[in-house]
Each structure stands twice: as structure tokens, then as C-alpha cells.
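All protein chains but one are shown at their positions in the complex.
Letters are used for the chains, namely A, B and C, taken in the order the chains are written, and counting of residues starts over at 1 for each.
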Amino acid sequence: MSILVDKNTRVITQGITGSEGSKHTNLSLEYGSNFVGGVTPKKGGMMWKATSGKELPVFNTVAEAVAKTGADASMLFVPPGLAADAIMEAADAGIKLIVAITEGIPVLDMAKAKRFLQTKPDCRLIGPNCPGIITPGQCKIGIMPGYIHKPTEPGKTGIGIISRSGTLTYEAVFQLSSMGYSQSTCVGIGGDPIIGTNQIDLLKMFEEDPGTEAILMIGEIGGDAEERAAAYVAQHVKKPVAAFIAGKTAPPGRRMGHAGAIASTSAGTAKEKVAALEKAGIAVAATPADLGDAVQRAIAAKKK
Amino acid sequence: MSILVDKNTRVITQGITGSEGSKHTNLSLEYGSNFVGGVTPKKGGMMWKATSGKELPVFNTVAEAVAKTGADASMLFVPPGLAADAIMEAADAGIKLIVAITEGIPVLDMAKAKRFLQTKPDCRLIGPNCPGIITPGQCKIGIMPGYIHKPTEPGKTGIGIISRSGTLTYEAVFQLSSMGYSQSTCVGIGGDPIIGTNQIDLLKMFEEDPGTEAILMIGEIGGDAEERAAAYVAQHVKKPVAAFIAGKTAPPGRRMGHAGAIASTSAGTAKEKVAALEKAGIAVAATPADLGDAVQRAIAAKKK
Amino acid sequence: MKVHEYQAKELLAAYGAPVPKHVVCKTADEVGAAFDQLSNGGGAVVKAQVHAGGRGAGQLMGYADKLGGVKFVPTKEKAKTVAEAMLKHSLKTKQTGPEGQKISTLIVQADAEPAKEFYVGMVLDRSVGLPMVMASAEGGMDIEEVAAKHPEKILKVHVAPETGLLPFQAQKLAFDLGFSNEQIGSVVKILMALSKVYFEKDASIVEVNPLAVTKKGDVVVLDAKIDFDDNATFRHKDVQALRDMGEENPTEIRAAKASLNYIQLDGNIGCLVNGAGLAMATMDIVNHHGGSPANFLDVGGGVTAENAVEAFRIILSDDKVKAIFVNVFGGIASCARIAEALVKAGREVGFKIPVVVRLEGNEVEKAREILNSVKDELPAIRVAKGLTEAAKLVVELAK
Partner (left out) sequence: MKVHEYQAKELLAAYGAPVPKHVVCKTADEVGAAFDQLSNGGGAVVKAQVHAGGRGAGQLMGYADKLGGVKFVPTKEKAKTVAEAMLKHSLKTKQTGPEGQKISTLIVQADAEPAKEFYVGMVLDRSVGLPMVMASAEGGMDIEEVAAKHPEKILKVHVAPETGLLPFQAQKLAFDLGFSNEQIGSVVKILMALSKVYFEKDASIVEVNPLAVTKKGDVVVLDAKIDFDDNATFRHKDVQALRDMGEENPTEIRAAKASLNYIQLDGNIGCLVNGAGLAMATMDIVNHHGGSPANFLDVGGGVTAENAVEAFRIILSDDKVKAIFVNVFGGIASCARIAEALVKAGREVGFKIPVVVRLEGNEVEKAREILNSVKDELPAIRVAKGLTEAAKLVVELAK
């Protein structure tokens, strides 16, 4: 079991003919994802050729791609200035899951796109500015390295991961796989101030997913999403939850790489977040080397 | 019985200190409506004095008026350039029924206000560019002459009126009252291209209102609201329905007074509308002198 | 409020739409000079600037040859001849009415002969209260005809008023209309310009018809029409400046100055009514009983005696009018006040034709007394009791 994506998910790439779009469509195809086409305006009608030799049809519009391929998910590699429009296009065309990898989308563009998405309740956006989503062994939509993941065997359970950071997620997955923990689904929710799907949305899904044994939540400074997630966990989540917050030593007022990773002197600090998480009974990793162990501790604590 | 307003409705006037707002608050008070205050920005804190000597508090904002008076309805006499904003203010402040009398609001202002209202599902707008709404003997919110109306006695039923025109409604009410028909509620829905409440909304309410015996719908050229209403009547309305369409002799392409009363050579004509109404089994009045008789015919036809 | 083709195109061009070059001319000599400037060896097009549509298929009234309001001219001499004819003769089209429309402005346009014509327009969809873009590959013809006969050939996209047309919507429309990859960019520019003009200038209709693909493959706005929301021109000084009073009916302008809503028609029964709906219905009942209304006239609810007198003057200024029908339902306003205004008008203007009066509502008895008291002084005034009786009477008297 898993959340959001599995081997039946039919994916298109928006921006498939671009260098990043093309590269990661190839890597995702190699991982076994079910990509059925791509969209690049003015390139409609051509065939995109994978390194494997497989060919995918390219369409001018998402609407056409959906009509002709039955796609229900989209991996989005559109340049930042056009990305919010492409997100709205996908939602308007009936795509159910949009995974926006693009980094650097203007905040107000996302604010408008988010309002547009609210008129499309069947559509979910992951990201933007995220590595994507993967259900190991079944479907990878994004730029994460597939090989580090450990699929959950049928009938077994794995760890669900929710993360605002890319490489830190790989670090976590690597530690978990090394320790023998498989993953159910790993979701990079993105490092921007406005994102489509937040921690609470996913905590709810993981809590309900019978294939998920425990949840690891990787956060960072900025905003109060972790504090709100902690409150949600305390009230609604029965499964073991571990967490990590990056940015304890980040200077206030500075944007630490991610547009959303900025703490002020009094709000969005790592200290506040860790306190909130611990108060909610979540096992908080002390360092990035402690991610796997924290999950183990969370599981052990619930077994008591 | 009645729809939307009755003797318990608590009304404020937006623009109470203006000449029209003041005049019609007086006339509505004299009719017996329960006005509890008014709003005029920068006049907050003063008392508005009715010709009867009664005093009403004036507030700077609708929010304050609602908080202090418990108002649930608003009669709006704000100048056209500011009216859409005032409508949104009323909706935002929790007013449940906004009756916008103002004529001449820019169409795009109303398009935006209508979108805003969609985020406030508990709020209903009547108008703009309408005479208002009256439940005879109980509550008058608007500029219609109260004296022509005949209240429906408790336990009895009356005629419900839905109209795009002001004076034509008075003509109808006068004919009905003269013939002995009381009215349940009369609603002027307004002559603009974008209005808050349409014929179908009201047909549904009148159909469900035990105090309404039959419905008279007064339309005019422009748009296809009457055609859609006719289709609704055919499917969903069991009560007798009569109708009249003004503008049979109106030249195409000209705006006949009301911003919404404009027919093209092929759409929105009186001919099309009358045909649709008749097809739905509605008794259509041949001339404005025939309004009361048409209602009588509609009732008689249903009794057969 | 309507504007000329050249004004509409210049506005669209200002918002980024590709538009063929043109020069606005008032004389045949200016047309000749403009021809030299724009023809580039291949001729040019002379187009009459009037507010009515159907110019190409129209005919200059009293002109010997077949010539409408749009003409390709291969030479400067021909350009000047055509211009002279247009400036001298009124143009009659299916939208001008039988009297035609005087032409005082022409444009000379660089030739952009279309290989294919499309339609794109933006209007309000009243059924949902949202603006929409309509587009069709069947351009260059009356879009209402296409809509009536082949609704499937019209693409429709609703547009949120807070955002305007979204780029992806414009792009999808362009692809769905079947444009080539090279043309998509220009079509998107035109559609976005359409939307920007509509929202930023409070237009009620923006139409590009035809949106043409030229023989060279270029996409251009070949003809355009913009109407503006009269309720919103107060906040657009630039739009107000586009108004050409010469295109409007002088009587209607005069009426507007007196806060009267007046539209001239071609019948012989002048109507004076309070309320737009009742005014239309009054025309209808006149027509129902065999008469023909000379005008629509709504004096409104708060009419002053002075404006009511002006209303009579306006109605009487139309020589065709043989009788007047005053139909007033006194709601809040008193019938007595209308009666007083009527007497004032009779005294100041003089009624040489019958005036049938039907009053009902507030203070109707007092009004009847007032009118009764001047029966001998103003015998033209005939008070009728019912609406039907009044309509029949005025039709009879106008014969």
C-alpha cells in the first residue's frame, strides 16, 4: 500500500522536451513509472524518444494529453516564470496530481495558482520546489535517486516520509534503507512559502494508509507548518512519528537557500519547532545522522 | 408565509444619510419594516432621525452595525462607483440579505462582487438596479410604493412576484390587489446584466413557500434568463405560473433603459422568450393591462 | 459607448496585438498621401469609419457605382476617387437604418489580404455572470449567424474577472482553433490584448472579426469592434475621449442632458412613460392595438417638471409624431406632480396634437382634478381611465 501514487498512476511530463524534463522522464521511466506522454507547447505531434528507445507522444496542451492518454498525474518541469500558469493548465485539464519540481516560482504567482486550485477540489498539487514523490518499487515522479529506496513488500508496512528538503530526504531514506526499513511513500512537499500539499494533509493520508508503519517528517526553519503539524499529530495521529528540523544555527532574517527557509528573531525558529514537536510526543532527531535512529526510537516508544 | 423577509427581518440602510437612502428608510419605516440602523462611513456615532421622530444609530462600517444591532439584512443606496465594494463589505460583515437598489454599477464591478459572494454561501444579494423586496404587511426593503400591496392574511395564500422591472411590477401588483389577490412576497430582481438572485432561485423558493398560491414572472428582452426559467418551471414548478415579457417592439442592439434590456437580432428577443414560456405551459400576458388576468388564467388552468 | 474601428485597433495595438498599419484621414488629399505612405507598391484599403457594422456589404447612397464602406484601391488616384465618394455620400448598411450614416473619417490601411479569417471576441455570459471569450475558425461573417446555425463551431472559455484570461487559456484556444506553431504567439497576443482591453477599460464587447491570417502567414487584427460599459466610462478619461458625438442621434444626446432615456423609433405615437419596463410595455401595447411607437422614453422615477417639459419638446420635435401617449404609474412619485408638469408643458410648449394621458397610483384623484381643471385651456389632453382604453384611444387619434 502507499499514498497518492502507485503502479497504476499514468503520468505525463510538462516540459518533456526541456533538458531537465527529458532527463528525469528518462530516469523515472527507468525506475518503472508509467509515463504516457508529455506536453510542450508548439512541439505537439512529435514523439519524444527515451534513452531506452521507448517513444512518448508530445502534445501542445495538457487537455489534449489527458484526452489522448488518460493521464491522471503530471511531473512539471516548466521554467519558473511560466510554471504557475502550467499548474493551472494541468488542474483545468483534469489532472489529479500535479508534482511541480520547478524552483523559483514568484510567490504571488503561486498565491494565485493556489486560489485557482481551490476551485478544483479533485486536484492535488505537490511542491513546487520539491524533489517529487515516490512509492518505492512502483512509481517515481521526480528527481530523487530511485536506487536508495527500499520497496515495501506486499502485505508489509514501510515508513512514510514528508519532507521540505531534497538531499536531506535522500539522507533519511539512505539511513532507513540501510537499517532495513522500507518506505511506503516519500513526499517532498517543497521548500517554498506557498506549497500545494502540507504536512497535515500527508499525516492524515499516512495515518489512514495501512501500508505505512511510521512517519518521518523533515522540516526546516521558516513558517509555522511544523508547529501546526505537531498539534495535529498530538490530536489525530496514532502511528509513530519522528522528525528533524534543519536550521538550528541559521542566522535570523536570512533566506537559507529555500525561499521558505527564513526565520525571524522570534518566529519560525528551529528551537520553537523542536519544542512543539517534542511536546507532541514526536521523536526528534538531534542531527542529520540521527534520522534513521529517531524513526527506530519512535517505533520502539509506541510498542511499549 | 413569505420568502426571504418578514416582520422579524432586522434591516440596516447602507448610505442612510444620503437623500435617497434617508427618504426610503423613512418610507420603509412608515410601512412597518424593522430598521435597526444605518451605515455611512465617517458619519459613525451620529443618530439618524426619521420623520416620525424615531432615531437610528449610524455606523462607519457594516461590521460594526451588525455587531451592535444584530442586523441580518441591508438596503443599499450607495453611489454606483462604490456600490460593489459596499456589497462585498456587507457580505463580509455577515449580512444575510443584501438588497441593492443602486442603478448604474459597472458590470465588471458586479462580476467581481458576484465572485466574492460565492465565497459567502450564507449571503444572498437581491438586485442591483431593482426596486427591492416586500412581504406585504410585514417588511418592505426598497423603493416600491407600499400602499398598492395587499397583505396575505395568516393561513391564506398570495401571489409571489418575480420582476426585472420596477413600474411594471407596481402595475402588476395594482392589478392583482384590485382583483382581490394578495401577494406573498414581491421581488424586484433588477434590470442589470449581472444580478445576485435570478428567476430560478426565486421560483424554487416560491414553489416551496406554503404562503404562495401562484407566481407571476415579469421579464423583458435581453439575456436568456426567462428561457432558462421557463425550462425550470416545466420541470420543477407545480404551482400556477403567469408571465409577461416587455420589449416586443424594441429595436435590436439598443439598450432599453435597463443595462440588461438589450436584444440582438437573434438572441434575447421577446418572441423567443414568449415562445419558451408558452411551451412551458405558462400563462403569458398579451399586454401590460393583462397581468392580473394572466395570473387568474394560470390559476384557473391548474384547477381544471 | 461605441468607438470606431481605428480606435479599437489602436487600443488593441497598445496592448500588444499585431494590427496592420493605418492612417486616419479626413480628406481625399490626406487619403492620397496615406496611400503613398502605406501602399508599398501593392495598393491599400480605404475604410469608412462609422459606428455601424456591415460596411463592406453596404452601399454609398446616391452613388452610381457599387461601392460600400470598404474598398481595396490599387492606385493613388483610385484611392482619392473612392475617398471623395465616401466623404460625399452617406453609407447605408444593414445596421445603419434606411437614412444611412454620414462618413466624416476614413482610414487607409496597409493591404493585408486574408488567406483565412477567424473570429475572436469577449462578452459577458449573463447566464453565469462571467465574461467569456468566444472564438471560431468561421470568421469574417456575422458571428450570431454562426452561433445560431453551427454552435459547435464556436469555442467558449469563461474568464475570471479577477485574473482576466489566463495565458494557458489563450494558448489552448489558439491551438484548438488550429493555428500553426509559428502563429500561436501572435494569436495569444491578440487574445491577451482582447482580455486586457476588456478588463482594464471596462469594455462590454471586444471583437476581432476577422482575425486574419494573411497570404504571407502573418496573423493580424483586420477589423475590430469595442463597446464600452456606459456605467464605467466615468473612470476612464481616455475612453471618454474616444467618443464621436457625430455618430450619435442628436435628439438622444439632447434627451440624455435632461436625464431622459430616449430612443428614436420610426412610428407616429410619441410615448412618455416612467420606468424602463413600463416604457417598453407601453410601446408594446400601442403596437398590440395596431399603432406604431415613435420613441422609447423613460422619464425615470424622480423626474422634475422642467425635464418633463423638455421631454414633450423632444417628442414634438419629431415631425412624424401624430399623437402622444403619457403613461405613468405613480409609485413613490405622485401622479399629481406629473399632472402639474403636464399642464406646465402644455402651457409652455403648446399641444397641437392629441395627448392621451393614463395615470394610476399615488394621488391619482388629485391628478385627475388638476387635469380636469384645464380641460378647456388644454383641450388636446385626453384623460383615459384604463391602460387598454388609453392605448386604443391614442392609436385611433394617431390615424
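Methods note: a residue touches a chain if its C-beta (ideal position, glycine included) is under 8 Å from a C-beta of that chain, and two chains touch if they have at least 3 such contacts.
Being a predicted model, the structure only gives us computed values, none of them experimental.
Chemist: For the chain that's not shown, point to the residue among A:P41, A:G127 or A:G191 touching it.
Modeler: Here the residue in touch with the unshown chain is A:G191.
Chemist: Which of these, A:M47, A:A67 or A:L108, touches the one chain of the complex that we don't see?
Modeler: A:L108
Chemist: Hey, which of C:E145, C:E162, C:E348 or C:E377 is the one touching the hidden chain?
Modeler: C:E162
Chemist: In the full complex, which of B:M1, B:A63, B:M179 or B:A301 touches the chain missing from this view?
Modeler: B:A63
Chemist: Who touches the missing chain here, B:D6, B:D85 or B:D293?
Modeler: B:D85
Chemist: By the contact criterion defined above, which parts of chain C meet the unshown chain? Give residue numbers in ascending order.
Modeler: Against the left-out chain, chain C lists 160, 162-163.
Chemist: Just checking the interface: what residues of chain A touch the absent partner chain?
Modeler: Given the touch definition above, chain A has residues 24, 27, 80-81, 104-112, 114-115, 143-145, 147-148, 163-171, 174, 191, 193-194, 218, 220-225, 228, 244, 246-251, 253-261, 264-267, 270, 286-289 touching the missing chain.
Chemist: Counting contacts across the full complex, list the positions on chain B that touch the omitted chain.
Modeler: 41-44, 60-61, 63-64, 82, 85-86, 88-89, 92, 112, 116
Here is the rule we use: only the chains that are shown with their structure count from here on.
Chemist: Please work out which of A-C and B-C is bridged by more C-beta pairs in contact, and write that pair.
Modeler: Answer by contact count: B-C.
Chemist: For chain A versus chain B, what separation do you get between their C-alpha means, in angstrom?
Modeler: 51
Chemist: Rounded to the nearest whole Å, what is the centre-to-centre distance of chain A and chain C, using the mean of the C-alpha atoms as each centre?
Modeler: Distance between chain centres: 56 Å.
Chemist: Compute the distance, rounded to whole Å, between the mean C-alpha positions of chain B and chain C.
Modeler: 29
Chemist: Which positions in chain C touch two or more other chains at once?
Modeler: none
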